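In this view, the complex is presented without one of its protein chains, the others remaining in place.
Up next, chain A:
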Amino acid sequence: MTALSAPAPAAPPAETAPRRAPSLEALGMTKVFGGLVALDDVSLAVPAGTVHALLGENGAGKSTLVKCIMGFYRQDRGDVLLDGTATAIRSPRDAQGAGIGMVYQHFTLVPSLTAAENLVVARADAPSVIDWAAEKAKLAEFMARMPFQVPLDIPVADLSAGEKQKLEILKLLALDQRFLILDEPTSVLTPDEADEVLGLLGAMARRGEFTVLMITHKFREVSAYADDVTVLRRGKRAGGGATAALSVEDMSRLMIGETTIRERAARAPVGEGTVLELAGLFADNPDGSRAFAEISLKVKGGEIVGIAGVSGNGQSALVEALAGQRPLADGRIFIRDEPFEPTRENYHKYKVFGLPEEPLKNAAVPRMSVAENIAFRSFDRPPIASLGWWLSPGPMREKARDLIARYRVKTPSPDTPIEHLSGGNVQRAILARELSGDVDVLVVANPCFGLDFASVSEIRSQILEARNRGAAVLLVSEDLDEILELADRVAVMSEGKIAYVAPVGETDRNTIGKHMAGHGAGHAAAGGQR
């Protein structure tokens, strides 16, 4: 805990001297999962005090590579060199001892512990009996030196996604790690928050305080903050070099090869009749507080209504309510003027489909196979089921195979548990399930979280095509660019209410941003310019 007790950064005490930014090399890393070669002889060199970006499609093996470096997985072949010497890292604890820390792609904070407890328990050298008064004082002093803050005394479960991400990064800094591995650290941050975090880390790396290896899908961040790039493709190193020498086109070609990205279809005109109507919806949180109130919206066939807003303003509750996962306290949903009750039968009858955020958690059963997960909407109907109860695995796997091919889901086989797919591929598998049939109403939430640019483009095309085929689409997204690109109309949600509605052609970023910021919600100035 030298960082917490050091009096001033300018004059580090003697014992902190060896804890300077190290260089790291990974040589010939190979990792095989069952029959799938996730990493094939990949090498990577990160010089001391630099920021290195690791790029690659979903499922390219980026997370696997860094998890091997961290000792979370054991590589089948390959070595990790720290400052030029081979270092055996057998567990994350060894990595912590060697000064390597990582922010995982999926949060590794403990939801029921407070931020302060999370910070303390993460330390390998935490005292057996914790003197909270002293620890809190140290943490407060540490926080005071940080450019962004996170409340320390409430359970992490109550923090917003952005705050959790910041806390993960603060955790590494508090641990005084010298080699930081960040697996998609900005996927839940707004562009401004991302700049704040990456700007800080970049500046500290330049001062030689640590070295950063970061995985991201955002070229903007690579160009702005990374010194060097390594690109993986299907488990192999596809190329790399100094960021200055690579254009975005170069990087994307390295990522996906010569595959062409599907052209976005032209927009068909918006339909006439209202298909989906939300009439005065209210719902509560489990703790009794209001989640959202007075939500009234009409969506026409062939129209995309985008719901913008800073995360935590009731959007996810609204998506849950529409998916039948949260009861409405008041109000009604109408589909083609008929009242809609969220039952499985009705979802089928009215052709309502959806892609909630975090699909692995909200729309999949992690331990069931990809084929079974893809069959969730159809397993009780012919041809998979006969007489309504007899399931035939043949047609189920047949259908799964077909959709896996059509939606290019990368999976070792249809029988792999879906939790073993990379994040992007889980998303595709669920989208394949939800979009493959006739769709009248589609509710999607943050569909492109954590996807590589090719998948983003693919999925946005799919959504637009569903719209062009006449579906009424409600697109809830924290990415304003996505809304401006896809939506016909935009509605802004702030503090659980709809604060603003306008056709996309008649509004702009700034106006939307102002309404997103609502009534002075401090961290909400996200809608501004890039």
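The working rule: a contact is a pair of C-beta atoms (placed from the backbone, for glycine too) under 8 Å apart; a residue touches a chain by one contact, two chains touch by 3 or more; residues count from 1.
Convention: contacts and distances are computed from a predicted model.
Enquirer: Please identify the absent chain by the protein name in its UniProt record; candidates are "ABC transporter permease", "Acetolactate synthase small subunit", "Probable septum site-determining protein MinC" or "Two-component system chemotaxis response regulator CheY".
Expert: "ABC transporter permease"
Enquirer: With the full complex in mind, choose from A:G84, A:P127 or A:G257 the residue touching the hidden chain.
Expert: For the chain that is not drawn, the touching residue is A:P127.
Enquirer: Of the listed residues A:R77, A:R93 or A:R145, which contacts the missing chain in the full complex?
Expert: Reading the full complex, the residue touching the unseen chain is A:R93.
Enquirer: Have a look at A:V37, A:L81 or A:V110 and name the one touching the chain we're not showing.
Expert: Touches the omitted chain: A:V110.
Enquirer: Which chain A residues touch the hidden chain?
Expert: Listed in rising order, the touching residues are 71-72, 91-96, 102, 104, 106-113, 117, 120-122, 124, 126-130, 132, 157, 286-288.
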